[in-house]
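Next up is a structure, given as structure tokens.
Yeah, one chain of the complex is gone here, protein chain that is, but the others are all in their spots.
Up next, chain A:
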Amino acid sequence: MTRFLLPLAVFVVLVGFLLVGLGLNPRQVPSPLVGKPAPEFQLQQLHEPEKTLTSKENLGKVWLLNVWASWCVSCRQEHPVLVELSKSGIVPVYGLNYKDQRDDALRWLQQFGDPYAVSAVDPEGRTGIEFGVYGVPETYVIDKNGVIRYKQIGPVTVEALQNKILPLVRELQG
């Protein structure tokens, strides 16, 4: 009897591993920055280049940092969700315009709507490296103390917003 049961058990375990593996997304690499203070930055603003946005300005409030670019296709997919979120006024969304051209970025916002309280520009992707960005879009939830609490890799979907981001934001807002 064990002659058949043992290989069967091994087979079932193997299938189990493969099934779990199928469900995982190798592109979602967990960020070591979750739970750590967000990197400091001081960047030019997109709309008013003479002004800057610094990471310290947002201390004391919960905010989202959305990394976007006009050349990024998936950003269009998530954009309506961000516009809706911004209209609701639950949490301010700040933009990090990543490796983009100013003209293209401004035109893009004009066309699709501007959900951002402020968009900062990171033309060479240096602040992106500080944040561990390795693709666009990415969205960070940052708490009152300036600590990164969550990182959404890929577009912000309605499900991600409702199941993860908004509950976390409410909890952090206290």
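Observations on the structure shown:
One rule holds for everything that comes next: a contact is a pair of C-beta atoms (placed from the backbone, for glycine too) under 8 Å apart; a residue touches a chain by one contact, two chains touch by 3 or more; residues count from 1.
The rule is simple: contacts and distances are computed from a predicted model.
Missing chain, UniProt protein name, picked from "Iron(III) transport system substrate-binding protein", "Fluoride-specific ion channel FluC", "Amino acid/amide ABC transporter membrane protein 1 (HAAT family)" or "Cytochrome c-type biogenesis protein": "Cytochrome c-type biogenesis protein".
When the full complex is taken into account, the listed residue touching the unshown chain is A:Gly132, out of A:Pro92, A:Gly113 or A:Gly132.
Residues of chain A in contact with the chain left out of this view: 25-33, 69, 71-74, 77, 99, 124-126, 128-132, 134-137, 153-155, 157.
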